[in-house]
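Only a single protein chain was left out; the remaining protein chains are all shown in position.
Letters are used for the chains, namely A and B, taken in the order the chains are written, and counting of residues starts over at 1 for each.
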Amino acid sequence: MPGAYAEFLGGNMAMKRILGALCAATVLSSAAFAEGYPERTITMVVPFAAGGPTDTVARLVAEKMSTDLGQQIVVENVGGAGGTLGAGNVAKAEADGYTILLHHIGMATSATLYRNLPYDPLGFEYVGLVTEVPMVMVARKDFPAADFPAFVEYVKGNADKVTMANAGIGAASHLCGMLFQSAIDTQFVTVPYKGTGPAMTDLLGGQVDFMCDQTTNTTQQITGGTIKAYAATTPERLAIFPDLPTVAEGGLPQMEVSIWHGIYAPHGTPAEATGRLSTALQFALADPGVTKAMADLGTAPSPAADATPAALKTKLETEIARWKPVIEAAGVYAD
Amino acid sequence: MSAKPTDTTDAAAGVFLILVAVFFGWQTTGLETGTSLRMGPGYFPMVLSALLLIMGVLVLVKSFKGQGERIGRIAWRGLIFILPAPIFFGLTVRGLGFVPSLFVTTLIASQASVRMKPLPALVLAVLVTVLSTLVFSYALGLPFRRFGPWLPF
Partner (left out) sequence: MDLLSNLALGFSVASSFENLFFCLIGVLLGTLIGVLPGIGATATIAMLLPITFQLEPVSSLIMLAGIYYGAQYGGSTTAILINMPGESSSAVTAIDGYQMARKGRAGIALATAAIGSFFAGTVSTFLVAIFAPPLTIIALKFGAAEYFSLMVLGLVMSIALAHGSILKALAMVVLGLLLGMVGTDVYTGTPRFIMGVREFSDGLNFVALAVGVFGIAEILRNLEDEHDREMVTNQVGSLWPRREDFRAMIGPILRGTGIGSILGILPGGGAILAAFASYTLEKKVSKNPKEFGHGAIAGVAGPESANNAGAQTSFIPLLTLGIPANPVMALMIGAMIIQGIVPGPNVATDQPRLFWGIIASMWIGNLMLVVLNLPLIGLWVKLLKVPYYILFPIIMAMCSIGVYSVSSNTFDLYAVAFFGLLGYAMTKLRFEPAPLLLGFVLGPLLEENLRRAMILSRGDPSTFVSRPISLTLLLMSLGVLVLVFLPAIRKSRDEVFIESEG
């Protein structure tokens, strides 16, 4: 579909148009597809810097998927603009199954956070869900409240004194923070940082009061006793912290949130390719090594039923709908 | 103080600073300055633009007094061939692929010197391309397409 494809060329440069036309032509000419796929190296674009939590997830599954596919998957990091640059690149790439995207919840939230995205977040082909990373509400280790209900009470009662850190607009911690503010219907001061590292440092040093972040970033600090954990944002208690209550137990079920990761392909990628990739993804997620590595991060691979195109499509659509009002109510936009 | 700047380089430097300050100041106008609790995105740039403007004026004023070296010769040939090299690489590395793109980039850059004859330039470009491809693409495994989709093969 060269016509629909051209819509993705939001760029204003003639070069991009030429490139797009050439790509579209290639797609059309390679009609006889399927049989041998994949025949060469597949590029998995991660729209964040190398070494970050999303990159880590990508590299974990990419390696095992390569084993199943019999072809190497190389991870390419195209960081920037909250993941929208990398996603934009994939939207414009050839829809031949050799360029795929691994993105997290930002795929859904950027639809509202960015008011002029150069691509349609719903315009991708789907491969499947990879993992859903839980989040934990944590505070500096001398924070007065004893448990989650007391914590909520304290925040409500001292709204003019408490400070909540987040890792920047659109970051997981920012999303969770917005949910928390709307769940307890209280305004307090939020302090944005450039990334989780500095935010966590200030939390450890007691410069800010609390934060809600992925287990990837919080687990080691919690077990080390350098910060206090109040609640997990999952429906069930976490396997690594069986004593930690959930937000629903604490009376705030609307705060349930996880940082889910999915794999996508450019619009028009043949179903044979996405189907094959989906099988490879299920293979990788069933691998004990992957399970173990994810468990260390406080998360688990998505079940095989979720590692499918249909499940990811549903997830993305419901999440876009869920976050739209939250973000609009907060009135924060990233552009 | 004479009517003409005695230090022409500094006069140009002052004008340069003023222009840059005006540019940034103009770009800042749309940004909120905010309050002292929540300084807006425009607060800091506004202050900096103003500072830069003052400095530009000072440099310009002082240029009417001091003496300095003249600007001197400008490397036009260098500008014409050096600057487009990375731009060409940027425009074509995805489309043409790493190998042809780097080859042409090196060739363009090599033309910046009058001493570079066509044949040595070709040899140099081939060598640079072959070695870089071996090192970056094969040995280090960087995710570059060696030959891109613009090429028929």
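In this text, a contact is a pair of C-beta atoms (placed from the backbone, for glycine too) under 8 Å apart; a residue touches a chain by one contact, two chains touch by 3 or more.
Note that the structure is predicted; figures quoted are calculated from it, not measured.
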item: Omitted chain's touching partners, listed by label; value: A, B
item: Selected from A:180, A:193, A:260 or A:323 as touching the chain missing from the view; value: A:193
item: Touching residues on chain A - with respect to the absent chain; value: 49-53, 55-56, 59-60, 63, 75-81, 84-85, 88-89, 113, 118, 163, 168-170, 189, 191-195, 197-198, 200-202, 204-208, 216, 219-221, 223-226, 292-293, 296-297, 332-335
item: Residues belonging to chain B that touch the chain removed from view; value: 9-10, 12-13, 16-17, 20, 24, 27-28, 31-32, 35-41, 43-45, 48-49, 51-52, 55-56, 58-59, 62, 65-66, 68-69, 71-75, 77-79, 82-87, 89-91, 93-94, 102, 105-107, 109-110, 112-116, 120-121, 124-125, 128, 132, 136, 140-143
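In this text, only the chains that are shown with their structure count from here on.
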item: Distance from chain B to chain A - Cα centre to Cα centre, in angstrom; value: 35
item: Residues of chain A defined as touching chain B within the complex; value: 15, 19, 22-23, 26, 43, 74-76, 94
item: Residues of chain B defined as touching chain A within the complex; value: 91, 94-95, 141, 143, 149-150
